[in-house]
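For this view, one protein chain was removed and the others were kept in their places.
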Amino acid sequence: MNKFDLRLARPYAPQQFAMLNELYRDVQREALRLRVNGEDVEILVPVHKTLLEVLREDMGLTGTKHGCELGECGTCTVLVDGRPQLSCLLLPIQLGRNEITTVEGLGGTAQLTPLQQAFAELGAAQCGYCTPAMLLAATSLLRQEPKPTRQTIREALAGNLCRCTGYVKIVEAVELAAERTRHG
Amino acid sequence: MLVAGGTDLYPKLKRRQFDPDTLIGLSGLEELRRVTGDARSGLRLGALVTLAEAAEHSALVQAHPGYAEAAGLVSSPPLRNVGTIGGNLCVDTRCNYYDMTYEWRESVGFCLKKDGDICLVAPGSPRCWAISSSDTAPVAIALGATVTLVGPEGERELPVSAPYRDDGIEYLAKRPFEVLVSLRLPPTDGVRTAYAKLRRRGSIDFPIAGAGVALKTDGHCVEWARLVMSGVGSHPVEAPAAGEFLAGKQLTAEVIAAAAELAAKPAKPLDNADLNHFWRKRMVRVLVEQALERAATQDQGVLGRG
Partner (left out) sequence: MAERQELKVVGRPLPRVDAAAKVTGVAVYADDLHLPRMLHCRILRSPHPHARIVSVDATAARRIPGVKAVLTGQDLPIRFGILPVSQDERALESEKVRYVGDPVAAVAAVEEEIAEAALRSIRVEYELLQPVMSIEEALQEPPDEPIHDRAYTRQPANLHRRVNYEFGDLEAGFAAADHVREDVFFFQGNTHLPMEQHSAVATYVDGRLTLWSSTQVVHYVHRTLAKVLELPMNRVRVIGAVHGGGFGGKTDPFSHEIVVARLAMVTGRPVKCTLTREEVFYAHRGRHPVMMWVRTGVTRGGRITGQHWRTALDGGAYGSYGAASVFYTGTLQTVTYDIPAYKFEGVRVFTNKAPCGPKRGHGTPQPRFALELHLEKIAVDLGLDPVELKRQNFVKPFTRSVNWLRVTSCGLEECTEKVLAASGYRRRERRPGRGMGFAVSAYMSGAGTAIYWNDMPHSEVNLKVDRTGVTAFCGAMEIGQGSDSVLALVVAEELGIGPGEVRLTTADTDLTPVDLGSYSSRVTFMAGNAALEAARRMRLLLVEAVAEKMGVRGDLSEIEVGDGRVGDFSFEEACELATARFGALSSTGSYTPPRMGGPFKGSGVGPSPAYSYSACVLALEADARTGLVRVERVWIAHDVGRAINPLLVAGQVEGSVYMGLGEALMEEQAYRKGRHKWPSMLEYKSPTFVDMPEVETFIVETIDPEGPYGAKEAGQGPLLPVIPALNAALHDALGIWIDEVPVTPEKVLRALEAKSKGQPPRHGPKGFPAVDYGAPIRVEPPDPRDMRVGEELEAAFREAEGRRLC
């Protein structure tokens, strides 16, 4: 649980635990309106809760995964105004009006996006755990750079770790999706 | 405690390396997000300009490619989309006895920098040896850039190098409640910059050594040069001897090698970052050479490359 825990930032002596419920009630909560996948969502969250936690725990958007919760693996990538950012290091209170996109905001099973289609066809997802993050980072890349070179793809996705694929099929899938988007 | 992008601070809060009562987010300050000016007049970067924006900003890339390159080498793409240039200048010093979870630090025994009273890297040392890990500070300092700080006592502009202290804990001498609001880079005026970074992987990693260079030539010879290193001390380490040596000389391979030798002398890597510190010490010379070579060849044709 690499979580923010501002109210418990200092280790408490045992006698202080009696006060924990009090502390808990004192947690500052904010009513926020977030725009996620094109929908406005109103939520009441403790100010120290990360976007990752809010998405997964409060909004049921469990497509966003986590591998470290410390900004070291890229697995929790979401798009904020179209750019990949790490949801484990974002506080919703700092986001406000930004447009947040998670993997659930790409195509659904009924209508895959070209990237999702290419990932599926080429076997770019094995265990699939890093896949949502890869898709989002690649989506952002192709919007900015419809004809990326291999090197550009590698550099754009270099904040996202994968342990299954050796990245080979992911790079190929991004290339395929780029080509199809250009010619389709 | 102030927070801009939070890419460095938030993991540290989760690992209980800081325990502030209050966090003050700066992200609402729209005016700190702007880049103004150009290569001719100099550029002013608001502290909240993201590292990605700085790396891609065309006027900045043109004016001071070494600085833009350094910004583009920080961490990884998603973190550069959030991390700011102000944050990177103020980034906390690092140490692999310190950048660990509370439980890990408790298990090994807390260190000077947080919750403890000894330095685990150099147990006899009265000071903390955490490492300055900013990629952008070396080039900014080499360029002679300035920062503007705003606090209750008003605004002050000072050289980028001024706030840094050679101390792993008090590495940044800001006054209480002072906020770094902008970075001013001088006009290009023929100045060339370059940055070379050492890290194990091609992405994500902090510098375990880095060299920033700014220099100006008269077409043949170096008029002035400044070299600053990252990752080799608790502050960005300047190498004035190397700069003085370069003045008046042509940037031949021999001259570059000799300058790098001089520059590497003050670098003191310790065993608190990735890879072996003796090797890192040896690499400083290579990095300085690389940075000098790149600065020298930015403009094809004029400088000696023999």
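Letters A and B mark the chains as written, and numbering starts fresh at 1 in each.
Convention: contacts are C-beta pairs under 8 Å (C-beta built on N, C-alpha and C of every residue); 3 or more make two chains touch, one makes a residue touch a chain.
All of these numbers come straight from a predicted model, not from anything done at the bench.
Asker: Could you tell me which displayed chains border the chain that was left out of the figure?
Answerer: A, B
Asker: Taking the full complex into account, find the residue in B:Val108, B:Leu158, B:Ala173 or B:Ala247 that is in contact with the omitted chain.
Answerer: In the complete complex, the chain left out is touched by residue B:Val108.
Asker: Which positions on chain A touch the chain that was left off?
Answerer: Residues in contact with the chain left out: 1-3, 5, 8, 11-12, 14-15, 17-18, 20-21, 24, 56-57, 60-70, 72-73, 75, 102-104, 106-109, 112, 116-117, 119-123, 125-132, 135, 153-155, 157-171.
Asker: For chain B, enumerate the residues touching the unshown chain of the complex.
Answerer: 76, 96, 99-101, 103-104, 106-108, 120, 200-206, 274-276, 278-279, 282-283, 286
Here is the rule we go by: only the chains that are shown with their structure count from here on.
Asker: Under the stated contact criterion, what part of chain A meets chain B in this complex?
Answerer: 2-6, 9-11, 50, 69-72, 74, 77, 80, 83-86, 88-91, 93-94, 137, 155-161
Asker: Once bound in the complex, which stretches of chain B touch chain A?
Answerer: Those in contact with chain A are residues 6-7, 10-11, 13-16, 18-20, 23, 25, 27, 52, 75-79, 81-82, 101-102, 202-204.
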